[in-house]
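Structure first, commentary second.
For this view, one protein chain was removed and the others were kept in their places.
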Amino acid sequence: MTERTSALIPLRWSDMDAYGHVNNVQYLRLLEDARIAGFEDWFGPHGSESLLEGGVIVARTEVEYLRPLVYRRAPVQIDMWVSRLGGASFDVGYELRDPAEMGDAVYMRAETTMSAYDFAGERPRRLRDSEREVLRSRLAEPVALRRRR
Amino acid sequence: MTERTSALIPLRWSDMDAYGHVNNVQYLRLLEDARIAGFEDWFGPHGSESLLEGGVIVARTEVEYLRPLVYRRAPVQIDMWVSRLGGASFDVGYELRDPAEMGDAVYMRAETTMSAYDFAGERPRRLRDSEREVLRSRLAEPVALRRRR
Amino acid sequence: MTERTSALIPLRWSDMDAYGHVNNVQYLRLLEDARIAGFEDWFGPHGSESLLEGGVIVARTEVEYLRPLVYRRAPVQIDMWVSRLGGASFDVGYELRDPAEMGDAVYMRAETTMSAYDFAGERPRRLRDSEREVLRSRLAEPVALRRRR
Partner (left out) sequence: MTERTSALIPLRWSDMDAYGHVNNVQYLRLLEDARIAGFEDWFGPHGSESLLEGGVIVARTEVEYLRPLVYRRAPVQIDMWVSRLGGASFDVGYELRDPAEMGDAVYMRAETTMSAYDFAGERPRRLRDSEREVLRSRLAEPVALRRRR
């Protein structure tokens, strides 16, 4: 079974909104940094010959909020994996958990579609073979989004 | 045919990220303010007996990014409508356009599931009849998300 | 007497933090957009031959919070003027008011030092004569910061 990649992402106090919970929009901010950590794990450090250099953009995001989060200093854990692999795009699945918590409660599930993009030429591109090889090794199950089931 | 509600939402320079485009996460920030404007239009000003007082939370968001946006001082236009009406939740559909642009290009399509929530009791609740009546008058077509078609 | 330049800057609901007031950091975010509007008024639209093209960076910020702000849909008013003019930098003074309010209450006073900067050469530069001419026409009193008096 393909292993997921885990990133520990610290919250910021300002992630909370006037209701005193981590704001729904900020979860996507957490995914952004988890993705940077995960891609570095998968493709090597940013700046070298890596996927991020080849270029990808977020083309779609789907997120389900399952349990509220309140700011604390300990980071949250975001697990990620490839949930679909295409020729010019791929999907990344995410689950957010609290590593300090007993049990296995999921606070948020999400999926982003990443489209390969040629930033210099400002146009979509196909995934390179080397990129697809890396992504295939991370390919696992679809995200268990409620709406789809 | 049910009319959509339009809100003019100003961008902020800081909505752009290091790539020089409005960051994908910030689109949800724009939806947040569009929703406040739209709900005020549908239910009356916040603070009076309105839906927002009854309490709703964002339970799910799905967003497709279709064209890049760059900061400019003129606001963007976000159209919104009810795309599904249930007993304890409803979906809101959104489309983002540039009112200064000829044609009808859609920059982003999104849908959020809003769950009725009793903030005092900290638990889900059912939609009141008065809320459902308002929402039914705004009910229109599903959001034309590519992934679903 | 030199007239100040006024910009109407909309709040966002997310400017509020868990205490239910506009967060102290977000006031600087409001100044950022006020400055874009003000510089466009002083130097012409961004993208033409303007000061912003010549290049300036924020080198210092000083801000005093006088009255709390709560989100509302009506914009706040930020007045700005040049409070000091040097050879390679200048200061901009700001006051934030509520245009809907009777009286003249100031919610925030601030000053930013703007340093002329050559982005291509990545080094400080001197202000051009044409820039200094524009700035001199906007030069007015120092900012009435409490700490300094």
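By letter and in written order, the chains are A, B and C; residue numbering begins at 1 in each of them.
Following the convention adopted for this analysis, contacts are C-beta pairs under 8 Å (C-beta built on N, C-alpha and C of every residue); 3 or more make two chains touch, one makes a residue touch a chain.
Note that the structure is predicted; figures quoted are calculated from it, not measured.
Shown chains touched by the hidden one, complex as a whole: A, B, C. In the complete assembly, the contact with the undisplayed chain comes from B:N23, out of B:N23, B:T61 or B:T113. By the touch rule set out above, subunit A reaches the unshown chain at residues 10, 12-14, 29, 32-33, 36-37, 40, 73.
Residues of subunit B in touch with the missing chain: 13-14, 16-18, 20, 23, 25, 71. Residue positions on subunit C in contact with the hidden chain: 19, 24-25, 28-29, 32, 57-65, 113, 119, 146-147, in rising order.
Everything below uses one rule, namely that only the chains that are shown with their structure count from here on.
For the criterion of most C-beta pairs in contact, the winning chain pair is A-B.
When chain centres are taken as C-alpha averages, the shortest distance to the whole-protein C-alpha average belongs to B. At the interface between subunit A and subunit C, two copies of one sequence, more than half of the residue numbers in use are shared by both copies.
Distance from the subunit B centre to the subunit C centre is 31 Å, each centre being the mean of its Cα atoms. Separating the CA-averaged centres of subunit A and subunit B is a span of 23 Å.
Put simply, the C-alpha centre of subunit A and that of subunit C have 37 angstrom between them. Residue numbers of subunit C whose C-beta contacts span two or more other chains: 13-14.
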